[in-house]
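Input: one structure, supplied below.
What you see is the complex with one protein chain gone and the rest in place.
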Amino acid sequence: MTAPLLSVRNLVVEYPVGGKTLSAVADVSLEVGKGETLGLVGESGCGKSTLGRAVLQLRRPTAGKVVFDGTELTGLAAEKMRLMRRRLQLIFQDPIASLNPRRTIGDIVAEPLIIGGVSDKAERDRRVREVLTAVGLDADLVSGRLPHEFSGGQCQRICIARALILEPELVICDEPVSALDVSIRAQILNLLEDMKRRYGLTLLFIAHDLAVVKAVSDRIAVMYLGKLCEVGPTEKLFAQPAHPYTALLLDAIPVPDPSVKPTANIPVGEPPSPLAPPSGCRFRTRCPRADAVCAEVVPPLREIADGQFAACHHPLV
Amino acid sequence: MAVLELERDVATEAPVRRPRRVGMLFIGSVAWIVLIGLSAIFADWLPIQSPTDMDLLAKRAPLFSPGHILGTDHLGRDELSRLIYGGRVSLLVGLLAPVIGVIIGGCLGMVAGYFRGRLETFAVGGVDVLLAFPPLVFVLAVTAFMGQSVANITIVIGVLGIPAFTRVARAVTLTLSEREFVTAARALGATHSRILMRELLPNVALPLLAFFLLAVAVTIVVEGALSFLGLGVPPPTASWGSMIGEGRENLDIAPWLAFLPAGFMFLTVLAFNVIGDTLRALTDPRPGAL
Amino acid sequence: MSAPLLSVEGITVDLPTPRGPLRAVDGVDLTLAPGSTLGIVGESGCGKTMLSRAILQLLPKRAKLGGRIMFAGRDLVTLQPEELRRLRGPELAVVFQDPMTSLNPVLTIGTQIVETLQAHLGMDTVTAMRRGVELLAAVGIPAPEQRLRQYPHQLSGGMRQRVAIAIALSCEPKLLIADEPTTALDVTVQAQILDLLAREQQRRHMAMILITHDLGVVAGRTDEVAVMYAGRVVERAPTPKLFTRMRMPYTEALLAAIPKLDSPPHTPLPAIAGRPPDQTRPLKGCSFEPRCRYADDHCRSAKPPLADPERAGGLFACWHPL
Amino acid sequence: MTSIHSRLAKIILPVAIAAGLSAAPALAQKKGGALTVGIELDIAGFDPLKVGVYDTSPNIAASLFLEQLTRLDENGKPKPSLALSWSASEDYKVWTYKLRPDVKFSDGTPFNAQAVAFNFNRQKDPKNNCRCAFYIANVLSVEAKDDLTVVYTLKDPAVNHPALLTRPDQNSTIHSPTAIQAKGDDYNRNPVGTGPFVIKSWTAGDRMVLERNPDYWNKGKPNLDRVILRPLPDAQSRFASLVSGETDVVWADEYEADNITRARKNNALQVLEYVGSGAGVAALNTKVPPLDDVRVRQALVMGLDKKKISQALTNGLARPASNPYGEGSWVKCKDDGALPTDPKKAAELIKEYGKPVQFKMLFTATPRGRATSQVYQQLWKQIGVDMEIEQVDQATFPPRAFQRKFDIIGWRIVDFPDPDVQMFANFYSKSPLNLANYSNPELDKLLEQSRVTPDEGKRTEAYCAISRLLNKEATWMWIFQNTYYAMAKAKVKGIPKLYGGVIDVSDAWVE
């Protein structure tokens, strides 16, 4: 494997909530290779979005390192970080909320260029047109309008255009399709794949839907309550999940086939509050295989099979 | 593949902008404001009597008196003329004083709501101090120290309005700052000032404007209340507020002296708010507004 | 077949918008037998929620409703407010999409359960409290006595939805409308809630309408499925039948657009091009026509009726069924 | 609302008043009952060291529970009160008063000559820095000859000294020495006197309740059991309170012309009116241009049509003044030298002056000041004079006057039993109150002469000469004569003349 474009080491992100400290990301290490798509999966509140934002230094990590293309982003001076941002981009879950309702699409998409110091108006217009066309929008029809005149899918295209106009290297997609309808979702996923090829992007793809993640990712990392459970190549992880949580996630997906009766193997209970995570293995409260060890020892992430890592005392393989 | 299909999608189904209907109320309001505004601006050229010339023997002439269509006030001055000239002052104070509040309070509130932390504590504390400070002491001190003039009164009322504007701006900014488009701008590497000016300001502006229109009404009335305490616009300048104040003493003999300016004020304030509401609805990005 | 519990006849819902009236529901007919389950599937804006609100008589104030909704022999559309109020709860109940917003944030769980029991069953507070504890326990909430004193925000999303279900079930309704009951929940919790609903439905012999955008949700848990598109029901069939033999191109495309777990990564998804039509400007022909790969001139000029030309027990609205 | 004028009354020597004990006709005076009086302002207190001077509101209160050595009778002449008799030395510089025996303050302290001397010395003591001392500057000492004899020694002669002691003001009212010493700072709001009433309770800003003094020396008096004084600052609600029956008597002035007219028409109400001496005036600062030119000053006087002003501001109720004495004064001049009202002539004078005439006139920031100022401005505008209105708050007004920081300022010559004090204070060149900044040896000589002459005829001549001189030089403008009003229910009887605007209800009764 080539040197990773992004490497996250022992990242910890904490913030105060009502006098207590919530550790949203608790000691997570990850690597994303150049040109790779890493899928990051987990239920709401597992810290996956926080992780994405911490990588971009939108939320300063409490501890740990984020190294992007050899530069350590944590602790980078604000001005330097600002310049670095054109190489890192972010796409949000709610496309409508991530567009300023009072600015025109042309304005919004050109914004990164203005911030990036492209002062030539004609040049900006040209690039806006180019990128809008690339995401499947007609620049002439779109530029002068306000976001509310567009549907969610179209807004997400605009967001993608905005993220891509500076031709970044790494794009963090934070649940980019979970707010979209099924028919639109497929369009956007296809578009992302398309764009990835066209612009040679590296993606960190964050989602809660395993099926969606599977469709686009080379490797997948599963998070639970701020910790990584399992990391591995997509096919391998799906074929043979090592962590019981991964297995439960797979089982829980409703299958559009009436002949497949909903499994009896439904995970018990709900994720505990991240404010008071269980001791030892954080998943143990819902794990069918949990025993005394799990309550005491935090399982380290270890290689189960080639390229497949799991943090479990009793892995399934 | 997907690209081609989408071009067709947008081309055929591009949203259509339709002019939204505006009611008679709106048209009437615009007409009233234009009328009042123009007559205030061109008062000097209008064929009306001087607002200060007194007919001391014909004071409190009733409505439709010969030569005084709206009668005369308690010193025999032409009421119509005073209403027009008074409108000039009232509109001037009523519009300019909230401008001070909007600018200072708006900036303070936005900065506080966006940066949070100690800055916010400071701004909120400052606002509380200003709110807890008896306004009358301030008004008296300023007018006694700097003299009583339309400009000073505008400044005083304006400064007293800062806390309210700060609160509104801060509250709106607080919720907006959590929105993803602000995070998006940060992720793009936009500077704080750029985020404040380009992302937040356009969105804070409308709620502030709505509040501004309310403040116009309040200001016109407050100026009148200051006249009650002898701290309003200096004589012989007329303002609607001071006219109501002067009319108050004649309420049982010549009630129209108080009710005419009050009526003018009411219509103006109402018109401003109708216009404000309509404009807000027309420019609201949410579909289904109005 | 026994007399239907609910029969919806030619329902239309028009919403006023600045762009003109929007026909959210366009001539929908449905019937539902006591104890059976109907799944309504569709994407956002297809009118499924408006349809459910129409049945519940909870439409926005300015919405215009047409048609008849016969429920247990009464027309809900013409019912007096007080009669309707008595009906809601003991006969007709609902579970909304987001339990965070459908539970009142400033009232305790206990208040919200007890008030329903008191309003309809005339229980005194003590009895109602006891019944509340039973209900909470029945929907799988641990330590129900304590929960009664808690506020919605103190519970997790799944627990909140369980509370909402407990409230809906409290007066033993004949019909439960579950409007996207799991959309706001995590996958692992979603399965639990769906199972809970299915279990309670069977145990109480209650009819249920399960509204969702996810074909996977209705697949194993409904007797019949209606697929909606642009305000109309475009296909309706018994569940097994629908999944084995889809006739409407939209249904098929919808199913195909879902990423499959068994296909390898980076497989391009068969997406449905375009987006749903603007319902303020009704199309003359089939509303799926602009996005349909089988469409021809006939589809553009004539609206296909929802019918069962093959007499095979499945209704669909298409000129060119698969 | 406070007017310039009523405010000024507080600053300048307060107006004299006396209760007409014998004024009441021998008719049956009904005993008992209560009376509520609506006064204009809240009362700060009664300790001269604290409040400096009393204005009309404390004067009204003081007339109920404090007494002076003398008081005024029906004809405006001094008559005995705490003093029984008096005599003067030949040069009118030493006055000896014999006091009434067996009088006690309401705290039990005996009233005697020592008490009078104590009150005086306390005010006179330079260490006390009392503003009240100004008004007794002419008195060198007050000595107790024996228990019931006090001797006043004066710097300059005063032919009418007993009249100067008639007012229920800060200088002439006699307070209980023991109470003053015992209460210290608290005395101001817990005063003790010898009067017919005693203070029962006093809520600042709301009401002062006085009840009859059971040990009052004048047995059988007072008629009323109880008097309640209520400060009602708003003129409209003050009148409303009278109409609706919450008050029985209210203070008023000519600016309430509408209300006075209405009260006159109302059979259930009566209007008490008293035309006193003195006048509402304005001082022209003769040291600043353009007012240093006599033509300009004359023009200003002639341009001001007082009848019109009276019509505009008071429905014609206010009486134009042409000299500082007024109808209520014993000074009556055949020729006071008044300049005619002649706007045409005035305009010519202004033209003659050549330069533009611009100046500021100082008014208080009150609705009344507002109305008045605009009328002056308008009238002067018609003769080509540009007067700018400057409104200042009531606390800024007097310092501006005393520091001579004004061009023209509104003022008042207060109603006083003898003109001397006011005349000397306002017009004598070395007086600190010479607001016009005008000095003329001839005027000074006339003033000095008038104060040492016992003969009233001769004094009248001197005063009329003064009036002619002042009118010719136009250093002051006389606007309206002092006229005082009170409105009361018709059944309230026994209120004497409103000397100095003081409503004295100490001997009143309700039919």
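The chains carry the letters A, B, C and D, assigned in the order they are written, with residues numbered from 1 in each.
As a working rule, contacts are C-beta pairs under 8 Å (C-beta built on N, C-alpha and C of every residue); 3 or more make two chains touch, one makes a residue touch a chain.
Just so it is clear, contacts and distances are computed from a predicted model.
Q: Just by its UniProt name, which of "Cytochrome c oxidase subunit 1", "Dihydroorotate dehydrogenase", "Monovalent cation/H+ antiporter subunit D" or "ABC transporter permease" is the chain not shown in this complex?
A: Answer from the record: the omitted chain is "ABC transporter permease".
Q: Among C:63, C:87, C:254 or C:299, single out the residue that touches the unshown chain.
A: Of the listed residues, the one touching the omitted chain is C:87.
Q: Looking beyond the chains shown, say which of B:188, B:220 or B:254 touches the absent one.
A: Within the whole complex, the residue contacting the unshown chain is B:220.
Q: Since one chain has been left out of the picture, which residues of subunit D touch it in the full complex?
A: Per the touch rule, subunit D residues meeting the hidden chain are 11-12, 38, 42, 44-45, 47, 50-53, 129, 131, 133-134, 185-189, 203-206, 230-234, 236-238, 240-241, 243-247, 392-396, 398-399, 402, 432-433.
Q: What residues on subunit B make contact with the chain left out of this view?
A: 125-126, 128-129, 131-138, 140-142, 144-145, 217-218, 220-221, 224-225, 228-229, 241, 244-245, 248, 251-252, 258, 262-263, 265-266, 269-270, 273
Q: Take the complete complex as the reference. Which residues in subunit C touch the chain that isn't displayed?
A: Contact residues on subunit C toward the absent chain are 53, 56, 58, 61, 81, 85-90, 92-94, 96-98, 101-108, 115-116, 119-120, 151, 153-154, 164, 167, 171.
The working rule: only the chains that are shown with their structure count from here on.
Q: Given the two chain pairs A-C and A-B, which is bridged by the higher number of C-beta pairs in contact?
A: A-C
Q: Looking at CA centres, what chain is most distant from subunit A?
A: Ranked by distance of C-alpha centres from subunit A, the top chain is D.
Q: Using the average of all C-alpha atoms in each chain as its centre, how far is it in Å between subunit A and subunit D?
A: That gives a centre separation of 88 Å.
Q: Taking the mean of the C-alpha atoms as each chain's centre, how many Å separate subunit A from subunit C?
A: Comparing mean C-alpha positions, subunit C is 31 Å from subunit A.
Q: On a C-alpha centroid basis, what's the spacing between subunit A and subunit B, in Å?
A: 47
Q: In subunit C, what residues contact two or more other chains?
A: 271, 273, 275
Q: For subunit B, which residues are shared contacts with two or more other chains?
A: 2, 5-6, 15, 287
Q: Would you tell me which residues of subunit D are touching subunit B in their complex?
A: It is residues 235-236, 258, 308-309, 311-312, 364-367, 369-371, 373-375, 377-378, 381, 389-393, 396 of subunit D that touch subunit B.
Q: Flag every residue of subunit B that touches subunit A in the complex, lowest number first.
A: 1-3, 5-7, 10-11, 14-15, 17, 179-181, 183-191, 194, 198-199, 202-203, 285-287
Q: Spell out the part of subunit A that touches subunit C in their complex, as residue ranges.
A: It is residues 43-44, 151, 153-154, 181-187, 189-190, 193, 208-212, 214-218, 234-235, 238, 248-262, 266-267, 270-271, 273 of subunit A that touch subunit C.
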